[in-house]
Every structure is written in C-alpha cells, then in structure tokens.
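With one protein chain held back, the other chains of the complex are shown just where they sit.
Chain IDs A, B and C follow the sequence of writing; residue 1 opens each chain.
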Amino acid sequence: MTKMKSDTWVFTGSCPSQLGTVDVVTRFMAESGNYVDEIHSFDDRVQRQFFLRIEFTPNDSEFSVEQFNAEFAKRATLFDMKWDLSPSSKKERVAILVSKFDHCLNDLLFRVRTGQLHIEVPVIISNHPDLEPLAKWHNIPYYHLPITPDTKLAQEQQILALLKDYDIDLTVLARYMQVLSPDMCRQLDGKAINIHHSLLPGFKGARPYHQAWEKGVKMVGATAHYVNNDLDEGPIITQGIQPVDHAHYPEDLISKGQDIERITLFNAVRYHVEKRVFLSGKRTVVFSN
Amino acid sequence: MTKMKSDTWVFTGSCPSQLGTVDVVTRFMAESGNYVDEIHSFDDRVQRQFFLRIEFTPNDSEFSVEQFNAEFAKRATLFDMKWDLSPSSKKERVAILVSKFDHCLNDLLFRVRTGQLHIEVPVIISNHPDLEPLAKWHNIPYYHLPITPDTKLAQEQQILALLKDYDIDLTVLARYMQVLSPDMCRQLDGKAINIHHSLLPGFKGARPYHQAWEKGVKMVGATAHYVNNDLDEGPIITQGIQPVDHAHYPEDLISKGQDIERITLFNAVRYHVEKRVFLSGKRTVVFSN
Amino acid sequence: MTKMKSDTWVFTGSCPSQLGTVDVVTRFMAESGNYVDEIHSFDDRVQRQFFLRIEFTPNDSEFSVEQFNAEFAKRATLFDMKWDLSPSSKKERVAILVSKFDHCLNDLLFRVRTGQLHIEVPVIISNHPDLEPLAKWHNIPYYHLPITPDTKLAQEQQILALLKDYDIDLTVLARYMQVLSPDMCRQLDGKAINIHHSLLPGFKGARPYHQAWEKGVKMVGATAHYVNNDLDEGPIITQGIQPVDHAHYPEDLISKGQDIERITLFNAVRYHVEKRVFLSGKRTVVFSN
Partner (left out) sequence: MTKMKSDTWVFTGSCPSQLGTVDVVTRFMAESGNYVDEIHSFDDRVQRQFFLRIEFTPNDSEFSVEQFNAEFAKRATLFDMKWDLSPSSKKERVAILVSKFDHCLNDLLFRVRTGQLHIEVPVIISNHPDLEPLAKWHNIPYYHLPITPDTKLAQEQQILALLKDYDIDLTVLARYMQVLSPDMCRQLDGKAINIHHSLLPGFKGARPYHQAWEKGVKMVGATAHYVNNDLDEGPIITQGIQPVDHAHYPEDLISKGQDIERITLFNAVRYHVEKRVFLSGKRTVVFSN
C-alpha cells in the first residue's frame, strides 16, 4: 500500500553542531507518534552548523501545528534550533516576472498545470506585453509594467505592491532581463529566485552566451540562485550544463541553452517550495531527490 | 576544524517499517554520547522495510563494539532490527578476479595505491598469465589458474580455497569473462561484485557491445551487480552510460566502454565497502554520496 | 557577416562505397557554383555503403531543382547514387497523434511556436478528447477518434484518411499509447516516429517504467524510433537517459521520465525534418549537431 504524499508534513531545522541534534527531533517525532517517512541531515564541519529536513506523517488527521511548536520549543531551545513546519499539501504562492522570452514561463506553467510543480501562480508581471496571451490561456492575471531609466524605481514599487497585494511567498525571475535596484534586491533577499544563463561565477552580467562564445568554452550552462544585493552573486541553488562545440554560434548557444535554463529553474523552484534548500553563509545546502 | 574521517564508525541497520525506527537508533547514539556525523534512511513503502546508515564519532577512543552491541540489542529487538557496526578505518580484504583485460584491474589498483579506495587487495586470481606483471609491481600475489571445460569445477574449487586462505571479505570480478557454475554463484551470493558491459537487463550474456551495435542503440553502458545464482540477473548496484553514434563499430564500443566500466565498477566496490549498499529483494538501496 | 540560414538547401545522398563518392558531389557543387556550408559523410565499412549530407547556398536566387537533378543525374548514375534535395525554408507537414499525456505535445507545439522546430502541424489526432483545449489554443484542428477493440481497424482507416487529406509528410506518435495494427505499421513504415519510454531494447511493451523499477535499474531512459512492422523494434533515431535510485517508485520514474521523453522526441523530429537521418538496415546514421 502506497501512502498518500498529501498527508505528510515537512519539518526543517538548523542549529549549531553538537551532540544529540538529530535525536532531539527524532525522539520528539517518535514520542508524539509522528511517522518519519524521510530524513535528510547535514552536519557542516566547517561552519559547525547542523541542518535537518524530515518528511513525516502525523499520528492523526487532527495534527496541530500550534501544539507541535509549543511542545517542541521546550526541547529546541536547548540546542538553539530554529525550525519550521509546512504541510506538503500547501501550495506556495509564486509570482513570475518575465520579459519577452517565454521558454521558462511556458515550462513552469506547464508543470503547474500537470501537477509536477506544486505551486499556485496568482500573478505574472512583465515589462513587455508579449506574454499576456500565454498568461490569459492559463487564466492568470498579467501586469504589463513598462520600464525606462526614469521610471525604474517607480516600476519596482509597483511590483513590490503587487507582490504584497497577491500575498506572494516566492518571486521567480524567469528571464526577467532587468538589473534590479539595490533596494529591490534587499526587499527580495532570499525570497526570489533568478535564472542566469551561465555557469556562475563565469560570465556574470550581460550577454553571457556571447561571452562564452568569445572564450571558446566547450560547456555552457545555467545557474538558478537566490537574489541578494550583489548582482549575480546570490547563493547558488542548482546548475545545469550542456556540451557545445565550435559549430555553435552565440545564437545557437542561446537556443540550445533554453532547455537547460528551464529545467534548472524548475528544479530550483521545486527544491525551494519543497523546503529542500537551506542557506549557509553564501552557500546553500540542498537536499535534492 | 575538520574532523578526521578515520575516527568514525558506520552503523547500518534494517527492520520492518514502524513508528520509531529512526528514533531507537538516534536516541541510543545520543544517550551513549556518539556523535552523529551523517545519517541516511529510506523507508520502502512497497516492501514496508526500513533502511538506515549512520556515520558517527564515538564518545571516546575506547569505543567498545561488544558493549555497543550488547546494550543496543535490548532496544533493537523490539523493532526486529538487524544491524552491523564497522570502523571507517577498517580495510576490507578484496580479491580481484581477472582475465586478460586490465583496464578495471589497473584502475582499482591505482585507486587503492592513491588512497581513493580504502581496501586491501591480498590476492589477484586469473585464468590467464597476462596480468601478472601488473600484480607484481603492486606486490600482490597472482595466481594463474587456467580453465578448460573439463577443469572448470576443479578450478573454481581452487579459487574458493584461495578466497578462504586469504580471508577474503569481497570478491570482485573485474572483467573475469567466465560464466561461474551455479555452485560457485551460490557460494559467492552477495559477496561478489561483477561488472557487465551493458545496461542490464539489456544485452545479457556474451558480446554485449556486438549485440548493442546490431540493435543500433545510441547509448551503451555498464552495470555493476552482485553475483547471484541467475546469470547477469544479480541485484544492480550502479550503472554508467556513454552516448554513441553510427560511426562506432563494435570495436569502438569496446574501447570507449572501458572508461564507463572501470568507473562503474570502482563506484560499486566503494559503495559496498563503505556499507552504502543494502539488499532489498532483487533490488538494492544505495546511499551514494 | 552571418549568412541567412533560410537561403540554404540540403542535399542528401547514399550509394555503395567506392572511390570518388564525395568528389562526384562536391565537384558538381563547385562547378555549378553552389557554396558548401556544411558537409557530413559516413562510409560504413560493414555495409559498404556511403552516406552524405551537404548544406549549401545556391549560386543565385533562381536555383532550379529540376535543372540540378537533371544535370546531376548524369553523374550520379555512375555511382548508383540515390539523392534528394530540400530547401531549408520548407516546413514539413507533421501530424501529431496523442492520447491523454500532453508533455510531449506541449513541448513540440511550444518549440514550433517559438521557432526552435521548423515544421507545420496541420492536425492533431487522439483517441481521447482531453487535449483538445491545448490544440485549440494553437489553432490546430483536433480529431477525437475513440478506439475500441472492435473499431480499431476502422479508426486506423480514419487516421490514414486524415493523414492523406492533410497531405502529411511525417506522423509523430507523441505518447499515443496504442499498439498499431500490422497494416497501419506497414503504411507508416519510415514515415512515423514513436517515443518509447525505455532504453530499447530493454523493457519493450507495456509499462516500461514499472518493469524498470522491478529490475532495480539505476538508469532509465527514452527511445525515439521509426515505426516499422515489428513492435518497438523500429530503427532507433536517438535516446536519452536519466539516473534514478532506490527512492524512485514507478510513479516517480513516470514523472521524472517526462523531461527525457519530450527532449528525445523533439530531437528525433528535428533530426528527421532537417534530413539528418538515414536508414541503414535496422540501424540509422544520424548526422546530429
């Protein structure tokens, strides 16, 4: 008999490394009758920090987060542990920002529609009108907020207002193609995922495929990372690659890179909403599957 | 400060799925002062079986296996758990069986010599004399035991006697190229790893690259699996692949396949001796890294 | 200056191996003023057969196929060469057959819409009504032709009639999920591409992911092949793979396999319409890029 995934919850926690960090959680799970389905842990020997992710099935359908938190808090405090609880059935509310390219948007919406990606997309925002028909077909409100050097900061305020109005948990820059202002970056820090079309830190900035072609590299790739206040320097979540050769001109790299970009971005979004990603300084811990 | 890997131990255990299986181990670890460095678990929803691997650092250098086992047994019995303890510093004694091809043997010995593969190779056995110089350079006894249809069973008895004499933990068939007798298979069941040069179950039996070429496949590969009493049907540990095209003749596939074969076999041996492989019916659970 | 791809033509030819096979074509190209942009050849030492693909830019915009063919015929006859000419600007007319799964259909239509796949899709045919909305959004006629054991042959006649009505060059079985009758296979021989969700010849027939799971393989894949009169045995065009592990249940393999299936099918269709695929007995010669 296969258990329904939708019944499960995800526990994530982190604390300084010390004896008993796993046990304090697994013991609580056992004593409170919660069945551990899957456990991932990582004890960072350099940072001396411990990371834990547990998928569990509550002992009954009346599972109370408040009660879990209240009781677990007494034990967690001894380990200085920060934790979070999230039902697998919950869909995060994800805003997608796009420009004119639609391969990433199309891919994300397709996976949402077919159940591969367990999120809600309540709003799509763009500085161009081009992708409105695609949004419309999926019955998702589309905001066309044009941008000029003069209106950039105002436009960003409009975006931030929309994210608030739509109660957005995560913002995905699906080839949005705009350099965000430092203030915008700060506001989205850790709550937005960008896809860059290179194997960062190689080829930062504009036109990475052209840079890659100039260098004559034999591999190109894509990097999904959190937005932070340092352009193209946010913590990397995942990367994908593609072999290329001399016969690929920059326009071929752009075309061939699309499959890598969209799969890489999809994986990053999925890891994030499934609570598989932890920040550890400038690096990430990712319990992929 | 980076902890020395050589201080650690590996706990492996398995039992029927039920509430508290992780906790019974992690609690014991915490209470006995053993520091959990890494934990992998898998709860098989189909077989209803639980698998656990923990790397831990004992609380002091006087760690006693007997004491651990005696004390843990009281708890394990409630879960019908079978377990094993093994120090990371221990080197398993591995016999390597070869024929004339030396790419796998050369690779394994190189990795032993440079510390990538933490085993001892006390003996190499072959039905041909060709690879003796390589064995000699590594100061490893080499037994040339020729085989004919008439002497096959007697030769196998010689091999089994050598495995016993040399106190062998694991036997590796590094392109040994002989079909073992049913009795030999039975004796090596679960204690021998074979490398087959195809993506099993495709192209079982002899000359798999020739079979692959006939079919015009665009991918070839290699499969490392445990020997059991059903030829080329033992539980698969790991597989590797290589894209090919129309311009690859069977002899090219043989040549190109060597890199895949040797890396696949190395990985399988490493997973096995690091206690990362569990048998689950005809399948394996592998906590790779 | 980058030459426009749309001006080019593709020459494909094949003949028994002998001295001068390349030269007879390249000399004609040079003498008739056609500029060779790209040349691929393969001389099969086993079959003693020569294969050639040349992309060229005609000497003027008045390029006449008839004249080329008439003049080249005099030379080709000495080599018993069969050849074909096709303008890169021409879009083949491709019918897509589907069932209920839409990951392959969605992917193909997306790539057509964005110019990655240079074909026309004048008709979509299915034994289920589910994917009609997707067809509608792309303004493509959708025929729902239900199938029962009793109506199978009649339904196939309807399909063949549609393929004729719509003047179809290539039929793509994008997870159509029906075993075609021998007669249907014969009619589509070499003119239809199927995507099978396994690394053929492994796991032929139904439910390949379930078969793969039973065997405990560590790699799954997909195979795009021409339809012929032997089920799942048609010449392989291309294959894709994906590593998996013990934690992937059959339903996970199905879900994870979708990315491989759709990219593998897309590549096969692209290779076919770009005249990169040659049949050579039961195998294919594919000049990929």
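Structure notes:
Rule of thumb we're sticking to: a residue touches a chain if its C-beta (ideal position, glycine included) is under 8 Å from a C-beta of that chain, and two chains touch if they have at least 3 such contacts.
Predicted model, so just to flag it, every value in this text is computed and none were measured.
Looking at B:45, B:75 or B:103, the residue that reaches the missing chain in the full complex is B:103.
Within the whole complex, the absent chain has one touching residue among C:20, C:182 or C:281, and that is C:20. Seen from chain A, the chain kept out of the figure touches residues 42, 44-46, 199-202, 214-219, 221, 235-239, 241, 245-247, 249, 280, 282-286, 288.
On the side of chain B, the interface with the absent chain consists of residues 2, 38, 102-103, 106, 110, 114, 116, 137, 247, 249, 255, 258-259, 263, 289, using the contact rule stated above. Listed by residue number, the positions of chain C touching the unshown chain are 1-3, 19-24, 26-27, 29-31, 33, 35-39, 41-43, 45-46.
Basically, only the chains that are shown with their structure count from here on.
Of all residue numbers seen at the chain A-chain B contact, over half occur in both copies; the interface is built from largely matching residues. Looking at contacts between chains, the pair that accounts for the most C-beta pairs is B-C. Chain geometry summary: the mean Cα position of chain B and that of chain C are 41 Å apart.
Distance between chain centres (mean CA atoms), chain A to chain B: 37 Å. Of all residues in chain C, those that touch two or more other chains are 247, 249.
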